[in-house]
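The complex is shown incomplete by one protein chain, all other protein chains being positioned as in the whole.
And now, chain A:
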Amino acid sequence: MDKQTILMTIVGMALVTLIPRLLPVWLLAGRTLPPLVVTWLRYVPVAVLAAMLAPSLVVRVEHLDFSWSNLYFWVSLPTIAVAWKTRSLFVTVVTGMGTLALIRLLLGE
């Protein structure tokens, strides 16, 4: 790809990314939405976070993987426990990263 096509592609990527980000905030805010829609929107954060997280923990190359080698899943258990106990974003992130690094060190990966 030549330089100009690369730049055009990146600008195009920005447009297709930013339009979905902008439209709802531009059109919906300030309007009174029907109660059902408000309820629906209240469930979006939980649903979208779970939908992004779950596959990253248990799916590897289009297969469910609960084997010991899938560290992403096993490390998520102490991470969940710490998140539940401390309710701190920072402590949770450090725990998750630290546990994973430690296990990899012990396994010699």
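In the analysis below, contacts are C-beta pairs under 8 Å (C-beta built on N, C-alpha and C of every residue); 3 or more make two chains touch, one makes a residue touch a chain; residues count from 1.
Going forward, contacts and distances are computed from a predicted model.
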| item | value |
| --- | --- |
| Hidden subunit of the complex - UniProt protein name among "4-azaleucine resistance transporter AzlC", "ATP synthase gamma chain", "Heme exporter protein C" or "Mg-protoporphyrin IX chelatase" | "4-azaleucine resistance transporter AzlC" |
| Absent-chain interface as seen on chain A, which is shown | 1, 3, 5-14, 16-18, 20-26, 28-31, 33, 36, 38-59, 62-64, 72, 75-76, 79-80, 83-84, 87-102, 104-105, 109 |
